[in-house]
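One protein chain is absent from this view; the other protein chains keep their places.
Read from first to last, the chains carry the letters A and B; within each, the first residue is number 1.
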Amino acid sequence: MNTPFYKYGAFGDETSLVVAFVIGIGFGFFLERAGFGSARKLVSQFYLNDLAVFKVMFTAIVTAMLGTTYLAWMGVLDLSLVYLTPTVLWPQLVGGLVLGIGFVIGGYCPGTSVASVATGRLDGLAFVLGLPVGTLLFAEAFPWIRGFYENGSVGVQTLPGVFDLPYGLVVFAVVLMALGGFAGASWIEKKFQPR
Amino acid sequence: MTELLITRSNHLVDPYVHVWAWQIPVYLFLGGWVAGMMSLAGYFQWQGRHRDRQCTCVLTPWLGVVLLSLGMFALFLDLEHKRYFWRLYTTFEIASPMSWGAWILVVVYPALLAAALVQPPQWLRRAVPATEALASWLESRPALVRAVGLASLVLGLALGIYTGILLSALGARPLWSSAILGPLFLLSGLSSAAAFVHLVARRRDERVFLARADNLFLMLELAAIVLFLIGLATATEAHKQAAGLLLGGPYTAVFWVGVVGLGIAVPLVVQSLAVRHRIQHTPLGPIMVIAGGLALRFVIVYAGQVSHWAPQVAQF
Partner (left out) sequence: MSPTAQTLNEPWGDGRDATRAVDAAAPAPYMNPYLAGIGLGLVLLAAFVIMGRGLGASGAVNAFVAWVVGSLAPAHAQSNAFLAEYLGDGTTHPLKAWLVFEVLGVFAGALLSGLLAHRVRVSVEKGPRVSAGLRLALAFSGGATMAFGAALARGCTSGQALTGGSMLNAGSWVTMLAIFGGAYALAYFVKWQWR
């Protein structure tokens, strides 16, 4: 079996959009199941009394990571055909900080805001309406920040590549980190329960 | 009068036909919606439910008049020689779907009016005493009201099917060359109407009935779509390529996500769960059904114009 199916020509671009819709249904379903349609649940991560964001995100990362690693090892999945965004150090660092700031102010991230609109939250709707405004501001400012936008571009880099370690070892390290994090999370949650 | 002499190429047919724009899908959608509402109201009146002023069959005929007029206006906007539209009513061409359509619409208006006058609203009874007298007279003749209801039902079904036949009668566009297009548009109209009337119904039992009816119509609509595609895919090469427009071609995504996914499947799941009391009734289901019905008309009209009998031209 040769996967990714799309990259091996199993179906065309139009059909891939239908696939996108179906995959999106799964994505939205589990986001809401976890409670990420609720801003209060999401920001509780940053007040340390409910670390569900960390638990869900890292469980998902570990699940997908182990899945891809195993399938790649079996020869089923061609990892080199999976799209990775290129690493551009400085804008990603600053962009990440800005994302984090927007997260605690807005209470959502773009994906979860859609889930919150679906469950009737008006603040989620306000957040969604703010998104294109921010993008437009960025687009208009682009000619001036273009230099910074490309600053530190090093192409596609993976952690195993950067640290010059075998892929499997890094996977193992991430799993250990996640497990340690989950144990620590329970302890932290108990300690920071809102009085 | 404009006379056009062309030897083949003109901007309206090359590289593919795009004579019909948004006016036609909007007209087909509104026609189907009104047809569905007529059928439902006619059914309720035939059952005698008009005696309760809270019945939706009291409201929907008026809505039908308004919506159908909007649809006719859209149709009028599409005409090339607008000033001569009245000529459609100086003749009846038995082989012309446009002639059939023009006359069906003429008969539909009095039927809608008759249905509306069976139970006029209070302000109308006061403003025009004749309506009060007429309503009382009709009240004393339940058989006549049943006949009005039956007429609405039959005319509604005819109008719904006609919207599909208008397209399927044009053999030159392989995508439309399917006998199931008429029933498909009727079912789509019925599902949109049932969804809408379910939203505005004031009686709880009506709401439940309409939700159940809508679910049935949605399931039948899905079956009709499957049969439509099977019919096309097993006919001539041109038909197969026409079906290909929806099965991998340029209209695939909008069709399967907009019409089938968000317009039929998702609301069907939502409404089925609501009818089984697993989740509460939400207006989002009906809204999606109605939007999906509009999307269906747009996709079929636009994709149909692209479909072509010359395989070497119809490369997508």
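The definition used in the following text is that a contact is a pair of C-beta atoms (placed from the backbone, for glycine too) under 8 Å apart; a residue touches a chain by one contact, two chains touch by 3 or more.
In this text, all values refer to a predicted model and were calculated from it rather than measured experimentally.
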item: Shown chains touched by the chain that is not drawn here; value: A, B
item: From B:238, B:253 or B:299, residue that would touch the chain that is not displayed; value: B:253
item: Footprint left on chain A by the chain that the document does not show; value: 3-7, 13, 16-35, 37-41, 43, 45-47, 52, 55-65, 67-68, 71, 76-77, 81-89, 91-111, 113-124, 126-140, 142-143, 146, 149, 156-162, 167, 170-171, 174, 182, 194
item: For chain B, residues in touch with the removed chain; value: 48-49, 51-54, 119, 125, 132, 135-136, 139, 204-206, 208-209, 253, 257, 261-262, 266, 269-270, 273, 277-282, 284
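Criterion: only the chains that are shown with their structure count from here on.
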item: Chain A-chain B separation of Cα centroids, rounded to whole Å; value: 43
item: Chain B residues touching chain A - in the complex, by the definition given at the top; value: 248-253, 256-257, 261
item: Chain B-facing residues of chain A, complex; value: 11-12, 14-15, 17-18, 21
